[in-house]
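Every protein chain but one is kept in place in this view of the complex.
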Amino acid sequence: MTHDTASPPAPGALLVISAHAGDFVWRAGGAIALAAERGRRAKVLCLSFGERGESARAWRDGLALDEIKELRRTEATNAAAALGAEIEFLDAGDYPLLETPELVDRIVRVHREVDPAVVLTHPPADPYNGDHPAASRMALQARVLAQAIGYDAPGEPLGAPPVFFFEPHQPEQCDFKPNVLLDITPVFDRKRKAMECLAAQQHMWDYYTDLARRRGVQLKRNAGPNLGLSHGTMAEAYVRLYPQTTTELA
Amino acid sequence: MTHDTASPPAPGALLVISAHAGDFVWRAGGAIALAAERGRRAKVLCLSFGERGESARAWRDGLALDEIKELRRTEATNAAAALGAEIEFLDAGDYPLLETPELVDRIVRVHREVDPAVVLTHPPADPYNGDHPAASRMALQARVLAQAIGYDAPGEPLGAPPVFFFEPHQPEQCDFKPNVLLDITPVFDRKRKAMECLAAQQHMWDYYTDLARRRGVQLKRNAGPNLGLSHGTMAEAYVRLYPQTTTELA
Amino acid sequence: MTHDTASPPAPGALLVISAHAGDFVWRAGGAIALAAERGRRAKVLCLSFGERGESARAWRDGLALDEIKELRRTEATNAAAALGAEIEFLDAGDYPLLETPELVDRIVRVHREVDPAVVLTHPPADPYNGDHPAASRMALQARVLAQAIGYDAPGEPLGAPPVFFFEPHQPEQCDFKPNVLLDITPVFDRKRKAMECLAAQQHMWDYYTDLARRRGVQLKRNAGPNLGLSHGTMAEAYVRLYPQTTTELA
Amino acid sequence: MTHDTASPPAPGALLVISAHAGDFVWRAGGAIALAAERGRRAKVLCLSFGERGESARAWRDGLALDEIKELRRTEATNAAAALGAEIEFLDAGDYPLLETPELVDRIVRVHREVDPAVVLTHPPADPYNGDHPAASRMALQARVLAQAIGYDAPGEPLGAPPVFFFEPHQPEQCDFKPNVLLDITPVFDRKRKAMECLAAQQHMWDYYTDLARRRGVQLKRNAGPNLGLSHGTMAEAYVRLYPQTTTELA
Amino acid sequence: MTHDTASPPAPGALLVISAHAGDFVWRAGGAIALAAERGRRAKVLCLSFGERGESARAWRDGLALDEIKELRRTEATNAAAALGAEIEFLDAGDYPLLETPELVDRIVRVHREVDPAVVLTHPPADPYNGDHPAASRMALQARVLAQAIGYDAPGEPLGAPPVFFFEPHQPEQCDFKPNVLLDITPVFDRKRKAMECLAAQQHMWDYYTDLARRRGVQLKRNAGPNLGLSHGTMAEAYVRLYPQTTTELA
Partner (left out) sequence: MTHDTASPPAPGALLVISAHAGDFVWRAGGAIALAAERGRRAKVLCLSFGERGESARAWRDGLALDEIKELRRTEATNAAAALGAEIEFLDAGDYPLLETPELVDRIVRVHREVDPAVVLTHPPADPYNGDHPAASRMALQARVLAQAIGYDAPGEPLGAPPVFFFEPHQPEQCDFKPNVLLDITPVFDRKRKAMECLAAQQHMWDYYTDLARRRGVQLKRNAGPNLGLSHGTMAEAYVRLYPQTTTELA
C-alpha cells in the first residue's frame, strides 16, 4: 500500500461484502484501490468462493470442488493484494448462497470488528443470479444489527456508515440507476492488474476496462466541461442507498 | 453578507429558480444562507410573485393585483436580503404559470449570466400546484439549452452544474424521496429571520421550523452517532437529479 | 331522476370531465347513476365530441364532420339523461385535443359554477390515446386554479374535492392500479341503458358489461365473504389521486 | 373505555401487529384510541419487546435482557391501557425478528380469534430496520392463511379485512406514500398520554406530536376549507394495501 | 396430441411451474395447448395440490385432507391431458407453500431433465396469495441454479430459456403489466375443456372465458386492423422477464 505517510489520519475503513470471490474486483476494484492509496483500511469479505456458480471453466477442466475453492481463494487473494486490501472468506457455499441467521451473525461480527466508514455490496435485485441479492440482504441486515447496542456480539455498536451498491453485470435489468460516479483514473492500472489476477476470466478484462471508460465518459458529461478531466477518465458507478448527509450542496 | 474575506475564492454561484416569491425561503433558505456565509454568490430567480395562487390573505383583504405583486416583491426582497442573496423577478404571471419559449429563453440568459455551480428548483411533480412542475420543467430545459454553444444567447456555454430539487409541501404526494440531507444548523437563525419577512404566512414559520428539526433528526440518524452533531440539528432535504461525480465514496 | 325527495340534502355535486362524448358512459356511468339516484347533481363535461378519433363507423359511413358531431351530441345527451345527469359540450376538437390556456379557463369556470364535491376524469397516462391524458391534465390544472381566490373567474374559490380517475380501455398499459372499487349493482341497469344509447358501438355493450362483472368479482374478493354481496355484483374501478381523509379506518 | 353503551353494535375489531413494544403507540395510537372510543375491540399484538434493537437506553444503563423485556412489557401494557386496547406479547425475539412458520402460525391463530374488521401493521420496506418488514410480511401472510378454510387452526375462516400500513420513522425512505389521512383530533390527548408511558423515549413525545400536527395540516389541505376543521387538527397517515370497496365515491 | 408428424422437429419443451393444481389451467392453458398442438413437449410441475388454500368447496363438503389431495390430483391430471401435457406433483404442501433448499433442488432437477426452451410461472407479487410469489421465487432460483455446471444435479447445464409470468387473478394489484399477448384462438376449445375438468370451480369457466375474450380484444387493438384476426380472437397475457433476443424488430 503506497500512500503518503504524512497525510492526515485515514478517514475510516472500507468494507466490501461480496457474494463470490471475483465480484469485488470487477465491480469495486477502483474504490478499493482509491481507499488503499489514501491510507484507509480496505477489507473484502467474500461470503463464498463462487465455486459452483462462477467457475464454469474449472468445472469444464474437470477440477474437484476443493481444488476449485483453492483456485478461487488464491486468485482473489492476489487480486486483493494488488488493490491493497485485506480479504477474508466465509466459505458459506454458493449456488445457492443460503441466507441463515448464523451467516448474518458472522457478518455482524465483521462489521463490529472493522467499524467501517463506508460499506459496499451488491444491489438488491439481480434476475440472473440469486446469490447477489442474498448477499445484499444479509449485508444490509448485518449492518443494522451491528448498530444495536443490545445485539450480542463483541465490539462497540456501529455508527451509520453509508452503503453503496456496486454495479451488476446487466445494470438495467437489475434496476440499477447509478447516482454516484466515482473517478478511478488514478488507480485504474491497479484495478487492471487485479483483474488480471483472475486468469480464468480473461474475456472480462477488456469488458470491464471498456465499462470503466464508458462510465468515465458519463462522469465527464455529468461533471461538466470545466473540470479539466483528462480524456482517459475511468470511472465506476454506484447507487447510494441512504440519503447523503452533507454541509454543502455540490 | 458576512464571511471571512480571507477565505479562499468562493467555489461558484448558487442559482435558485422559484415559481413564486415565497418558495425559495421555506424550501431552500438554509442552502442559500450557507452559500452566502461562505462567500458564494447566491441568486434567486422568481418566475412570478405568486400573486394569484399564493396570496390568499391579500385577496381576502381586498388588495388589487398590482398591490399584491408589490407586497410580494417587497417581502421576497427582504427575505433574500436576510439570507444574503440577490433576487430577480421575471413577473411571468402565476396560476397558471405558462410555459413559453420566451420565458425559457429568459431563464437561459440568467444561467449564462450567473454561470451557476449549483442549481436549485422545484421537483417535477406536484399534484397540488401546477406552477411548481412548470417552473421545474422550464428550469431544467433552460439549463440544458444554456449548455449548447449553438444556443443564441450572450455568454459562454454552461458547464454541467448539479441540480437539486427542494422539498415540496407534501413530499410523499410529490414522489419526493430525499437523497441529500443538508445540515443548516449554523444558519438556521438566518432562515428563520427570512421566513419572518413573509408576514402574511405566520403559521408557516413554525411549520417549517418543525420541518427543519424533523429533517435534522433524520440527518443525525443517517449520519450516525459518531459525528457529534448537536442535539438541535436543523436540516433541509433535497433530491439530486443527476449522478454525483466524486473522487471518493463517503 | 328518481330519488326519494324526503331524503337528506344531497351531499354535493359530481363533476365528470371527459375527453370525448362516450367516455363517461363506459367508464363512469355507474358512479354517475349512483349519484343521481341519491339526489346529487351530476354534471358531465365533454371537452369534445370525439368526432375524429372515436367515430370510425360514422366516417366509414361517409358522414360529414358536422353530422358526426351532431350524432355524437345526440347519443351522449341521451346517455346522460339515462344516467340522470346534465351534460355540456365544449366542442374543443379532438385528435388532437389541444391543451390551451383558454380551454383550461373554461374548465375552471365550470368548476366554480358546479362547486363539485367529487371530480372524475381520465387517468394521466394512455399510450393509445393522447386526448385522454390531455383531458386529465387540463381537468387537474383547472381544479387547482379554481381553488385560488386570486384566479379571475366568477364564483367562490373551490374547496378540495377528491379526484378519481376512471378506468381506461387497457388499464395495465396505462399504469392504472385501482384503489377504489365502487359497487354499482343497484344502478347497473341504468348504466346498460345508457350504453345502449351509443348505437354505433354495440360491441362495447357486452364488453363493458363483462368488465363490470369482473370488477364485481374483485370487489367481492376484496370486501370479504361477510358482506353478503349478491352473486351478480357489478362494479367500476377507480384510482383516487389524493389521500382519503377520514375519521375512521374501514 | 368510555363509549355510549346505547350506541349501535361496534363494527368489528381492530388488530394491530407490531414488531416491537413501542411501535403501535407512535404510529397507530390515534387509530387505536378512536376504535376504543367507539366501542370497538382493539387488540395489539407485539411480536417482540424490542428488547435488543429499540432499548438502547436500558442497555446503556446496564440492565439485563430479562429486565429490559419486563420494562418494555410494562410500558407497552400501560400505553395500551391508556389507549383502551388489549395487548399480547409473542416474545419472538428481535434484532433480528426471525420469520418462521411457527411464528406465522401463531399470528394466524390470533387472526382467527380476534376476527378483525381492520388490520394495521408496518409497511413492507424499511432500510433502517429489518424487523419492521419481517413483521409486515408475517402479518400479511398470516391474514391470507387465516382466510383459508383448509388452514388447520381453530375458528372460522377470516373475511377480507382491509390492511393499513402505519407510518415509519423515515417515510420517504420506506416508499411510504400515504393514501389515507385519519383525523385523530378527538383522541389526541389519549395518544399523548400513551406516548408518555414510554418513559425512556421522552424525545419522541414531541417529535410525534409535531408529526401529528403536520399530518393534520395535510389532512386539512386535502379535505378542503369547507370541512370546518379546527385549527389544531391532528392526524395519522396510513397506506391502504388493498382497494377500498365502497358504495359511494367520496 | 394432434400435430402434423411431417413438421420440422419441435423447437423445445415448455415447462410450467404452478403453485397449486389449478393455476396452470386458468392462466396458461392456451400456451400449453398451443405447444402441444405443435408437437412440443409440455410439462406441468405442480408444487402442491392447493389442498388447503384453493379447495374451499371440498373443505366445506367435509372431505379429509388426503381425499382433497386425491381429488385435486385427478382433476389436474385430466386437465393436463386435455391440454396435451404431462404433469408432475411435488406435494410440497400449500398455505403456506414453504420455500426450502430441498424443494428448490427438486425443481432444479426437473429443469435439468426437461431442458425447457420456455419456462412459465407465477409473477413475483401477489398480495392475495403468498404461495404464488413463493413458487415464482423458487422457479426463478431453480432455473438459474440449473444453468451452473457446478451445481450438483444430473444432466447438462441449462441454457437460458426465456421466462414468462402468467396472469394472476387481480393483475393490477400484482403489478402485472402484460408485455406479451398470445393468440390462443386455435386452441381455445381445448382450454375450455381443460377448465371444465375442474368441476368444483364452475364459476371460473365463464370468468376465464370472458378474460380470454377481453385479452383477445386487446391483442387485436395492439396488432392493428391489418392482421385479419377473426372477431372471436381469444388471448392470454404474459410478462416476459428477460429481454427478448431477436434478429428482427417486429
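Observations on the model:
For reference, chains read A, B, C, D and E in written order, and residue numbers begin at 1 within each chain.
Quick note on the criterion: a residue touches a chain if its C-beta (ideal position, glycine included) is under 8 Å from a C-beta of that chain, and two chains touch if they have at least 3 such contacts.
Everything numeric here is computed off the predicted structure, so don't read it as measured data.
When the full complex is examined, the chain removed from view is found to touch A, B, C, E. Take chain C: the residues that touch the chain left off the picture are 51-53, 55-56, 59-60, 65, 68, 95-96, 98, 127-130, 173.
Although one chain is not shown, part of chain B still touches it, namely residues 101, 104, 140-141, 144-145, 148-152, 241-243. Although one chain is not shown, part of chain A still touches it, namely residues 128, 169-173, 175-178, 207, 210-211, 213-214, 217-218, 221.
As a convention for this text, only the chains that are shown with their structure count from here on.
By number of C-beta pairs in contact, A-B leads when A-B and B-D are compared.
Where the sister copies chain A and chain D meet, the same residue numbers recur on both sides for under half of the interface positions. Per-chain Cα centroids separate chain C from chain E by 37 Å. Spacing of chain A relative to chain E, judged by their CA centroids, is 39 angstrom.
Among the residues of chain E, those in touch with two or more other chains are 128, 173. Contact topology of the protein chains: irregular, matching none of line, ring, star or complete. Every pair of chains in contact is given here: A-B, A-D, A-E, B-C, B-D, C-D, C-E, D-E.
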